[in-house]
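Of the protein chains in this complex, one is absent; all others appear in place.
Naming follows writing order (A, B, C and D), and every chain is counted from residue 1.
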Amino acid sequence: MTQMSDLLTILPVFIVVIWAVLLLLIDLWIPKGRKGITALLAVLGLATALGVDLAIQGQTSFAFNQMVVLDGFSSFLQVVILASGITAIALAYDYLKRMDIEHGEYYVLLLFSIAGMMLMTQAYNLLMVFLSLELLSIPLYVLAGFARSRTESEEAALKYFMLGAFASGFVLYGSAMIFGSTGAIDFPGIVAALNNGSANLILFVIGAALLLVGFGFKVAAVPFQMWTPDVYQGAPSSITAFMSVAVKAAGFAVLLRVFLVLFPSLADKMTPVLWMIAVLTMLVGNVVALAQNNIKRLLAYSSIAHAGYILMAFVGYGNGEVATNSISSALFYLVAYGLTSFGAWALVIAIEKEYGKGLMLEDLSGLGKRYPWLGAAMLIFMLSFAGVPLTMGFWGKFYLFRTAVQAGNVSLALIGLLTSLVSAFYYLRIIVYMFMKPGDRELHIDKWVSLVLVVTALAVVALAVFPGLIFEWAAQAVMLLQ
Amino acid sequence: MFLHETTSMDPRFLLVPLVVFLPVVGILLNWLFGKRLGEKGIGAIASLAAGGSFVISVILMLALREHTEGAVVPFMQWISVGSLDLNWTFRVDTLAVVMMLVVSGVGTLIHVYAVGYMHEDVHHQGDPARFRRFFIFLNLFIAAMMILVSADNFLMLFVGWEGVGLCSYLLIGFWFEKGEDGLGNARAAKKAFVANRIGDFGLLIAIFLIFWNFGSLDFETVFHQVPFFASSQPGVLVAIALFMLLGVTGKSAQIPLYVWLPDAMAGPTPVSALIHAATMVTAGVYLMTRSQVIFSAAPQAQQVVMWIGAITAIFAALIAVGQFDIKKVLAYSTISQLGFMVAAVGMGAEVAAMFHLVTHAFFKALLFLSAGSVILGMEKGLETNHHGHGEGGEHTDPQDMRNMGGLRKKMPITFWVYLAGTLALAGIAPLAGFFSKDEILAAANETNKFVFVILISAAFLTAFYMGRQVWMVFFGKTRSSAAEHAKESAPLVTVPLIILAILSILGGGLNFPGVLTLEHWLEHTINIPHESAFNLIVAAGSLAIALVAILLSWMVYGRTPLADSKSIDPLAKSLGGLFRAMNKKFMVDELYQAVILKPYTRISDFFANPVDQGFIDGIVNGMGSLANSLANGLRKLQNGYARTYALSVVVGIVAILAYLLFRV
Amino acid sequence: MPISYFLAISAIMFVVGILGVVLRRNALVMFMSLELMFNAANLIFVTYANYYQVLSGQIFVFFIMAVAAAEVAVGLALMVAIFRNKHSIDIDQMNSLKG
Amino acid sequence: MELVLMTFFPLVGVLALVLLAPHQKNVMRWVALITSLITFGLSLWVLSQFDPTKSTNMAVQLPWFRLAGVPIEFYLGVDGLSILMVLLTTFLTPISILSTWKAVEEQVKGFMIFFLLLEVGMLGVFLALDLVLFYIFWEFTLIPMYFLIGIWGGKRRIYAAVKFFLFTMAGSILMLLAILYLGLQAGTFSQPQLIANRAIYAGAEMLLFLAFGIAFAIKVPIFPLHTWLPDAHVEAPTAGSMILAGVLLKMGAYGFLRFNLPLFPQASVQAAPVMAILAIIGIIYGGAVAFAQKDVKKLVAYSSVAHLGFVVLGIFALNVEGVSGAVLQMVNHGISTGALFLLVGMIYERRHTRELDAFGGLWKIMPIYAGISMVVTLSSMGLPALNGFVGEFTILVGAFGSKVYGSPWFAGVATTGVIIAAVYLLKMYEKIFLGPVTHSENKSLKDLSVREIITLAPLVVVIFWIGIFPKPFFDLINPAVEQLVQLVQSAAMVLH
Partner (left out) sequence: MSLIGILFYAFLAIIAVASALAMLIDRNAIHSALYLVLNFATVAVLYLALGAPFIAFTQISVYAGAIMVLFLFVIALLGAEKLSGSEPLKTHRPLAIVLALVFIVEIVLFTVFRNQDISPMVILTQDFASPKNIGLTMLTQYALPFEVVAFILLSAAVGAIMLTKAERSPAYKLSHGEK
């Protein structure tokens, strides 16, 4: 039966979900035009959950008949996700008003989605994996189409929905295959079946491959990435920002856990596949970004590329010696990427004129000169993306490539480095436009967006000066991985 | 910083750094205060600085008479790295002091002369402010030359060597906005520097070879080891000697690098006299004399040296015959005479070379300065003409001998001193040139008859072209209004000329046959295998040949002087193509232009554009455009159709499954 | 009946579903094809639930149905909304975002 | 702690600059200048406490953090290889700042901030003894320079800036990989400790050498990786070119000395002939291309390729003469080429063109300018008694007797560089200063102002100082070089 300890295990998720439901009701009483209150309340909920999450850091437990697990890994990612959620709300606050799409449901759906992501980090059962995937996806489909009078938004939503459901189909089929192979859907059961040799390996491999497709879709790995630029471009920027960080984090969370817990035996088979996917992802993301002129699209491709870097950490997942380092490097990279990404998106939000307008690179012209602080912040983000030292991004890549080298994948690290060189080119283009071309665009920076900018910029630099903090945290999170 | 030697030596030797530093002081004074001092003050300071050096040189000479072994005066640590331990050390020995005396003595005279000359020249050229600059450069030259001759190791010698090259550059290009197309002088300066640099390259290589084989650059240390190397690794010595020779051909204007010297006449005349006749160009001879040990241990190299000298002597003499520019004749003559000296060194007759070096310094400086005086006179004539007769017709080149004629009466002092110089150069007894040249010829007679014939022919040509010059310049009637109005120069100009003329006349006494003062002086420093004997037959023969040549020149030029400045040289009529070739300097400049300069320019253009910008940078940019086209290609796949995206997912899973399943 | 029988049917259904998504322009039919894919998965779950005699497979299917219902709700709502704007549910007309 | 104070002192200036209002341009200039002067003072203080015989002076070794068990340290130290580089940096920075007094009118604040940041980065590069820390500083210097070129540069500044950035970054990629590998294998990133643990990674020496080498070769730059240089130099503002040529290029050569030689001695010995050939190609090719240039700045830029060819030749001679000469030549090149760029900048400010054909006869109009230019040109040409000669000569002596080259031909061919240098530099001097004044615009040019003379004076003084009395410099360099050479040679002994 359900016990208090069970609840404690999923307490942060629980808080978020309950908060979402409550907010749905409260929102009814909040007058139109003052939905900022909803936003603040949503933040409050997320902050509470975040507080709880921080408080239960370091604990490990299973709950609900091993449906879910609480460990360092999940708490780490939950913190990331919750922080992303809070940031996303801060970014949305003014943006929604400006774009005339301010509805309380936005925050409610966001909360649901966050709950799904958090659950995803804790899922310990294929069913939970699937359900949390859907809980995170369904609200996001809606959120992507939230600016529903705009065709871009609707197009984004439709594409996201269709392809998302398509990917879910693969996840399901894959889960079914794994079930077919082992007769279990809970992780311990599957592992047990694998260990006692009763599992049907062929089915298992197919299942694994299909799951990889499903999760690969969520994290936008090539060749499952094609939805990303379109959806990122069409969706409201505040949602895109959220997706680019949180969905990726959740996707990687489940990918990591599934691979580490279920598929260690497939490592020798999976490694080349992952290698190829990682390489393709880095290549395609970075190369195609070169040809982009729309900032949102550019960042979308950049996010694909960064998924590729994180995937690099998976390549060595089967190697016991490096696995822990691999994962903690992925976690660290996620944090670095998340902070940087939010910073960059905050700027995108600030320059977006009307919905989807004013987002070409030329629109950045002269911003660095006119708003030096903003320019400095953007510079930091771009350098961090490109992996230049004294930014988090550098340490992220440093650690990732280090583990790749440690796992003997020097080629992978080399490709990663080469593609990051390519990436430097388009990140520099942004800088070029901001600092080296004339222009006099106005910005819409409200206090929350600027707060996000300041905090992320400072964090990207400060945590680069003292990266030990996050390194240790990530390492600890992995140590506690169940 | 400064090194101290504790061993006792004649304290006068310790004065040696002053030969360098007095001119330096002169530079500093003129640089700092020159503007306020005016021309007189500048001239005085510069001349005193040079004169001071001379005085020191004399003191050193006196000291050397008592302590013939000379002295090594350490002065300063310079480069000290690993095994490389190079100091600035002065060396006072008989050879060095001879050079010091020549450099500072002739130098001082030229300084004095230049005060007068440059006063006119700067006004004529229209930039009086450059007076000070000239003397700074001149003093700088003296300093550098002193470094060269007082060096105790090859590196310091090289420092001076390059330093004088620089001064040469600065002074040739002194009127940098003048000359052909306004750039002629600048180009001449550049040419001199580059040609010298090619020579320096050779010297540098020689220095490297010396260092890595002998472990030191100090003269003593090196020379002591030479005998050992001569038996064990003679090849090294040959290489060193030949590379050194390359340096010599650059500095002392020998084939193939002599081409810069005629162009160097673009510099003001005192410069031509000092640097490009009397002192700097003899540095090569000095170097070879100094390195005598090496050369004599490398007979093959010595042969090359001799042949280069001999061929240069005749070749340049031939060209000199065909020149009309008064200074160009002297320039080629200088090359030719340097050829004599180099040939002498090649024959192992270093004393003869040194002797000729000294006398040549006297009479060639004299000739140049007198030529300068002639030019000044002509310029004055031009100016008077200009003021007196308004337009004055077409431009008259004050250096073209065809424009002169009959100056004997206009400029008597100049004429007489010029005559002295000419006779000395032509080798008429008992003037200086006779003795010195004769020693060389005598040595050649003993060493190699073929070379002897070449040299004696060169001597013949020397007398001939000098005679030609004198006839053309001073005799006959004036062939231009400038010559018509030419005036004698001021005493400041003529007094040094007279002194030099006396030296030219008496200079032979320095190594008078039988007495051999110079030889005995030098034997403390260099090896003299056998005493130079006076060969009466050779002497008489050469004297006769010189006289014949002068007679011949009188027959061609003196008897029937040129009618006017447009008339054709009588030799051109009789020699035809040969004369044109001589006049055109055998097209060597053009040859170099076609063989070296043009190709180099083309190669560098080729490197700069197709290779660097086109190919290498093209690869770099090509990688960028490759990435871009790849990006645009991949971008097309992203066609906006959700179905395509779904298809790509299918492609992915099919591929992955195919891989996985076929691996199971 | 051997399990492979069900597996084969399921596989065919799944692939037909994929083809539907890839080939049909009509967003609704695409959506239906997705449902077909889900069903293919369901069939496997049920088959193996039978094979292993464990309920979890069947439970999973139940949840899938519930989720499918939720997806249908959202999906159809989305299509209705889009139809309002574009008066078509031809998914190929939704290609303004590309490149 | 002295080192830390010195390295990061410019940040004080940055902070002060940030607080200034945009219109206080002169105050900004003064702040930047004074900051850099104080930094220079601090570097002199460091010098006063410097003991050339010790391999690390004033070392600061603080634990920074551990990454997967491997400590990454904040480890600074100065020895004979770096002390001159440090001084060069702190010396050139105030001069560069002074040169911008009139040249930079727009966004002064940004300019000065980037400049001071650049100084921090450069100092860090020369002082860091931890590979990761080194890499951080190394990459960090890119950013300010990128902006200096990109914002305050000429017409094609963006192209040049991006090219500069990407080119250098491309090089660093392999270096980073090598650093990671080293750290993983040896369990430390500290340079001294890596030297001690060389046995661990000796098997991969050649690859590591190449990985580091390419990064450094691009920076130096060694032919054929040099094409970023002319673009960057030409487009950069004067002060930028100056620092670029004066200090940034040295980072590459320094990298070879600090890391490639001691960490991979055997590979260094093996690669030496190849490096020498590339260096010689650089000397000759750079000179030839410089000769063909019509733009003064491009000419000077290509001359850097040639000059640094000498440096590389000296380094890979792997004997005391060659390496010491190379270190000194690094300083010399910094001074001479820095001064050349400064001079070009001064004339550009007046005429807004750098085409050689646009000048002629300037000696007559600007005698002071011409005089200083003459000294600097000669110094660049390697005339004795000026700094360039001492370095070049020592290098060539070293190269000539180098055991690893095994043949004097290397030095022999390289020595032709002295001729080539004379050819293109004299051409430059002739085109600008000699001949008649053919362009009427040039007639009214003003000679150097007092400020400009003050800017140039220190450079000229150093040019003479090193040329005439290089001993103090060699005394600083030699002990460290001797140690280094011994280390390399003993490793080479094992090889043979």
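The rule we apply is simple: contacts are C-beta pairs under 8 Å (C-beta built on N, C-alpha and C of every residue); 3 or more make two chains touch, one makes a residue touch a chain.
Computed from a prediction, not measured in an experiment: that's the story for all the values here.
S.K.: By the document's own contact criterion, which visible chains does the hidden chain reach in the full complex?
M.R.: Contacts of the omitted chain with visible chains: A, B, C.
S.K.: Thinking of the whole complex, not just what is shown, which of A:43, A:70, A:117 or A:142 touches the missing chain?
M.R.: In the full complex, the listed residue that touches the missing chain is A:142.
S.K.: So one chain is hidden, and I want to know which residue out of B:593, B:628 or B:644 touches that hidden chain in the complete assembly.
M.R.: B:644
S.K.: Mind pulling the chain B residues that touch the left-out chain?
M.R.: 641, 643-644, 647, 650-651, 653-654, 657-658, 661, 664
S.K.: Considering the whole complex, not just the chains shown, which residues of chain C touch the missing one?
M.R.: Touch with the absent chain occurs at residues 1-9, 11-20, 22-26, 28-29, 31-33, 35-36, 39, 42-43, 46-47, 49-51, 53, 55, 58-59, 61-63, 65-74, 76-81, 83, 88-90, 92-93.
S.K.: List the chain A residues touching the unshown chain?
M.R.: Residues of chain A in touch with the missing chain: 1-2, 10, 17, 20-21, 24, 32-33, 63-65, 67-68, 100, 103, 105, 108-109, 112-113, 115, 119, 125, 127-128, 131-132, 134-135, 138-139, 141-142, 145-146, 148-149, 157, 177, 200, 202-203, 206.
As a working rule, only the chains that are shown with their structure count from here on.
S.K.: Using Cα averages as centroids, what's the distance between chain A and chain B in whole Å?
M.R.: 78
S.K.: Between chain B and chain C, tell me the centre distance in angstrom, where each centre is the average of that chain's C-alpha atoms.
M.R.: Taking the mean C-alpha position of each chain, the two centres sit 96 Å apart.
S.K.: Hey, what residues on chain A touch two or more of the other chains?
M.R.: Residues 158-159, 162, 166, 229-230, 291, 425 of chain A touch two or more partner chains.
S.K.: Among the residues of chain D, which ones contact at least 2 other chains?
M.R.: Correct list: empty.
S.K.: In the complex of these two chains, what residues of chain D are touching chain A?
M.R.: 64-68, 107, 110, 132, 135-140, 142-143, 146-147, 150-151, 157-158, 161-162, 165-166, 169-170, 173-174, 176-177, 180-181, 183-184
S.K.: Using the touch definition up top, name the residues of chain B that touch chain D in the complex.
M.R.: Chain B reaches chain D through residues 1, 76-84, 127, 155, 158-159, 162-163, 166, 169, 173, 176-177, 181-183, 185-187, 189-190, 193-194, 197-198, 200-201, 204-205, 208-209, 211-212, 600-601, 603-605, 607-609, 612-613, 616-617, 620.
S.K.: Which bits of chain C are touching chain B when the two form their complex?
M.R.: 18, 21-23, 25, 30, 91-92, 94-99
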